[in-house]
Structures are given as structure tokens and as C-alpha cells.
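Single-structure report; data block below.
The complex is shown incomplete by one protein chain, all other protein chains being positioned as in the whole.
Presenting chain A:
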């Protein structure tokens, strides 16, 4: 086995046992990246020299003993998480030359545990998109099938992990941006509870919905990553002061006593039969592990997407007002007045989808329309939250598909923004309710494309989610097969 094929857990064990050095592991991943990257195109910025320096430092720490849980393990980072001294572009011309003078809290946490930052990965511009086709620089290819989308907006994260370029990545999820690409690329992706992981240093898209989370090749690795990034941060006043359990401790086989809900609204029209079959295979696995499965209803599911596509653009229009050409990012230097500078800078720096969402958001918040759009959406959001509260009195977790279909061809849906928005129909509810959700690989379609299975749980039930996901993974026994590249 080549070192680049190792999972985080396997690599960490070998590193701790001194059977592998971090330099060997990181060099192996760098070689793999060099080999497959011309096709995969996941990385916007690879840092070989810096990664090897970090690997050597990790090897020193490993030799001294008492090293952190991720010591020497390479991780890729979605390019909207600030990394001190390394460009953080958000996939946008607006921030093409932005080099943050500080690290995001999750980056500080990874560094403290000895993780090696191997590079920054592609994403839809400002995380707005479902295919990474809105990245201003490049669109990754789905590692399972060339010419197909890898999903988005954390498409580079999912593609880099599925292509065995690195064992783990950090992404962000505002309406499904971790779970959706994880599903389309056949990796594990977790969106934590709102407030579980610090957002300090995460470039904001929609502040009441954004969460950082891991993408990995198995559930155990996801738990290892969550152990490192979770917890209260005084620099993010929306992070929650609550103890972080050892998420790996929850991973044991057998689900006796657990009740899993099957929400009927998630199995509506437009659901691909192979996606539905994969989910039902997951249901059988959970039953075989001892769980009880019950039918449940979340009656306002059908309204989630409409609520999301008002609230997210409204918050984005406000958050993205900061890109005015004054203190960082692009500036149009020919403008002769301040207003002209704002307008020329923003019109040049943002591409279509970002402009579209800023316009929708500005419209929904503008005088005369606020009550009809933003306030109405926020009220329906209350009904959606109540649905989840109610349903979690009947069951411990929910099982459903993640995306209604497998990956589609690059370019297939670029002309119709609304058609693309509809692919987020099963992932936006968790963001609106602030609950955790995970995508677990559920096998391949007949044409060889991955399909994910989604589990959702109540606030701060990540341990329960990972426990059930672990059983799903064990029962399906798929995670030994990776795409040929």
C-alpha cells in the first residue's frame, strides 16, 4: 500500500509507531497530487516546500513523543478558510491576491495537533454554487467519472479526498456545501451543529447558516477531525460553550435501542431510483444493526429551499458589502470617485452567480419588500425548526438521500440557476435548523457514480450521528474501493 492511500487513522497509527515518517507520507501525497492533479484539478494552491517543512517539524515532535492526534497528517483546506501567509481567494477574482495576516481558529487547532497543510482547494466563488463551476480559476473533475461535476461548493475538498491526494479536508456548509460534494464524490462529509465549530477566519457567506466541517474517506477519520476542530472559541461569539466528547469513543457496532426516522417528504418526485435504492439499502443495514426504523413527517420540507434562497442571499448581500476595494482585495484603480470605485471594483471582482445572489438579497431586504420576503422566510424558518423539534421526539436520527441525483455532466445545468438550486433541496433544511448532518457513501450507480446517504440529528448529536454513520459504513462495507485514476 502506498502511503497516500492511508486514512487519517491508519497514517496516525503508523506515524506514532514510527513505521512511517511524516516526510514519507507528505511526499507520497505530493507525488500523487503531481500525478493526478492535471485531471482532477482540485488544488488552487499547492505548498510543497511549506508542507515538507511542516512534515519535518512533525517528525521531530513524533520522535520526542506526546505529539498531537493529527501529527504529521496532511490536510487540504477549502480556499475560504484564512491561512496566515497563504493566499485565500474564495474562488474569486475579488480576493485573488488576498493573503490573510492571521489563521482561522480551525487552522490554529489543526496546527496545534501537528497536521500538515498541503494546499488550498477549489470552491464555487464565495461558496455560492453546487458544482464548483463558479470557481473563477478552475473546476475540478469528478474523480469517479471524468467530465462529471464533483459537486460544490466544497468541490475541491471532496475531489482531493476521493482522488487520494490527501486523506482529509476542511470544507464549509451553508446549504449543503460539504454533504453534497461528499455525496457526489463518495466520501464522508459532516456539517456540524451551528456553533459547534468556530467560524473565526471563515470568510462569511450567510452567517446564520455557515459551518466548517471535515471531509474524509471514512467515519472514524471524520470523528478524529471533529475532535480537533470542535469547541468554544472566544473569537466567535456564536460558538457554543459546551464540552466536546471524544467522538471516536462513540464508534462501536450495534444500534440496539436506536430509533431512526424515515422522513417521507425526502422521498418525493424527482428522486433518482438508484439514489432511493441506495438509501433503502442503508435502512436495511441500520435495521440489521438493531435499530428500529419508523416513518416520520417534516411537513414544511417543501418550503426549505425557498426559505434558504431568500435568507442566504439576504445575509450574503450584507456580508459581501465589505468588498468595496478599500482595505483589501481587488480595486479598480481607474475610478475617479468613491462611488465609481465601489461599483467598478465589485462589478469586475464578482462573477454572475455572486452578483445574482447579491441582487436577490438586496431586493429581499429593500424597503417595501422586507416583510414579503425576508421576514416571511424567517417566519417559515421557525416552522421548519418546529418540525425538527417535533420529529426528534419520535426518533433519534433521520435517514434520507443527500442529493436527489448522482453527479451530472459539467456544463449541463449552468444556464438555469433555479434548476441547479433544486439540487440543494435535501440539504438546506439542516442549515436552516442549525442541526448536524452527515453524508456517508452509499455505493455506486450502474454507471459508476457515487451516491451518498444522509443522516441528520438534533443539535449537538454529532456523537450519535457518527455512531450510526459508523454502523452504516460497516454494514455497507464499501470503503475499500477508490476510483482508478
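Quick note on the criterion: a contact is a pair of C-beta atoms (placed from the backbone, for glycine too) under 8 Å apart; a residue touches a chain by one contact, two chains touch by 3 or more; residues count from 1.
By definition in this document, contacts and distances are computed from a predicted model.
*Asks:* Can you match the unshown chain of the complex to its UniProt protein name from these: "NADH-quinone oxidoreductase subunit N", "Xanthine dehydrogenase family protein molybdopterin-binding subunit", "Aspartyl/glutamyl-tRNA(Asn/Gln) amidotransferase subunit C" or "Carbohydrate ABC transporter membrane protein 1, CUT1 family"?
*Replies:* "Aspartyl/glutamyl-tRNA(Asn/Gln) amidotransferase subunit C"
*Asks:* Just name the one of A:17, A:418 or A:477 that touches the chain not displayed here.
*Replies:* Touches the omitted chain: A:418.
*Asks:* Among A:146, A:347 or A:447, which one is in touch with the chain left out?
*Replies:* Missing-chain contact among the listed residues: A:347.
*Asks:* Would you mind spotting which of A:122, A:360 or A:469 touches the chain that isn't drawn?
*Replies:* Among A:122, A:360 or A:469, only A:360 touches the chain that is not shown.
*Asks:* Kindly state which of the options A:60, A:338 or A:481 is in contact with the chain not pictured.
*Replies:* In the complete complex, the chain left out is touched by residue A:338.
*Asks:* Since one chain isn't shown, list which residues of chain A touch it in the complete complex.
*Replies:* 97-99, 101-102, 193-195, 208, 234, 237-238, 240, 300, 302-303, 305-307, 309-310, 317, 321, 324-331, 333, 335-344, 346-347, 350, 355-356, 358-360, 362-363, 366, 369, 372-373, 375-383, 385, 417-418, 421, 431-435, 459
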